[in-house]
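One protein chain is absent from this view; the other protein chains keep their places.
After this line comes subunit A, so read on.
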Amino acid sequence: MWAFVFKRTLIALSVALTISVLCFSLLQLSGDLALSIGGPEATAEQVEQIRVEYGLDRPVLEQFTTWLWGAVQLDFGRSYYYQSEVMDLVVERLPVTMTLGILALAIALGVSIPLGVVAALKRGSWIDRTAMAIAVTGQAMPNFWFGLTLIILFAVKLQWFPAAGSDSWQGFVLPAVALGYYATPAMMRLTRSGMLEVLEADYIRTARAKGLRTGTVIFKHALRNAVIPVVALAAVELGFMLGGSVVIETVFSLRGLGQLAWNAISRNDYPVVQAIVLIIALFYIVLTLLADILNAVLDPRLRAR
């Protein structure tokens, strides 16, 4: 088991290094940074001054190592726009995005797993068909549109929740529902198909032949095996929700990482963009690593590999 964790961690670290290279090169490829920071009215001397000031006149490799060395120490430099440390900006925004992502994942898991299990157990029934309809709608609906619909219904008409802001927990309800609903269909369908497959397995017949109660057969013997692929998917979905909540954070005016990223891109605030891309990528890596470990805990056959 520990060998497995060690191996996976090494792989994760090499992926992280690769991403940091890519992340740095992409910005270098996006044109002359000093020119775009200076803006259209800057004189040649001003541009040259910016180039020196930001260290853009140094060789690319040196720029990269300086940046990477900083990044390892969680120092991403100063924001061009806000005139404060990038890390401070990130630390300020991160809790909002994390809360949103985890709430959304909890909603998605809480809905998709029970619904998937019931749909599989009552295959072809009205419950199954309703669940399927929900899944198809969820997959087809753009989440900004669903978010706006939620605002109109629950914030404007019913006034149960605020339409915007992250000052109180109520502010998180609607965006978490909007984001969670987007992740639900895939996980529900995977749970359903996993359960259908597992319920046909020989070991389920063995469990029933032992006279075990239906609940034990379904939850201990079937669900445990059926959720293994769902765990991997949930990790990816959470990564997506952390990184991809740009739209939802904008719709609900939440001061999260997504909003910060969006603003940074439109203001050519490169250190911020670089930092966010790298941090989100690291989240993905950590989550996939956790999913791998969790999978190995659930499925002992994976530990040997």
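Simple rule for what comes next: contacts are C-beta pairs under 8 Å (C-beta built on N, C-alpha and C of every residue); 3 or more make two chains touch, one makes a residue touch a chain; residues count from 1.
One rule holds for everything that comes next: contacts and distances are computed from a predicted model.
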| item | value |
| --- | --- |
| From "Succinate dehydrogenase/fumarate reductase iron-sulfur subunit", "ABC-type dipeptide transporter", "Sugar-binding protein" or "Rhodanese sulfurtransferase", the hidden chain's UniProt protein name | "ABC-type dipeptide transporter" |
| Which residue of A:T97, A:N143, A:N225 or A:Q259 touches the chain not shown here | A:N225 |
| Residue in contact with the excluded chain [from A:P40, A:P59 or A:G211] | A:G211 |
| Sites on subunit A contacted by the missing partner chain, in the whole complex | 201-203, 205-213, 216, 220-221, 224-225, 298-301, 304 |
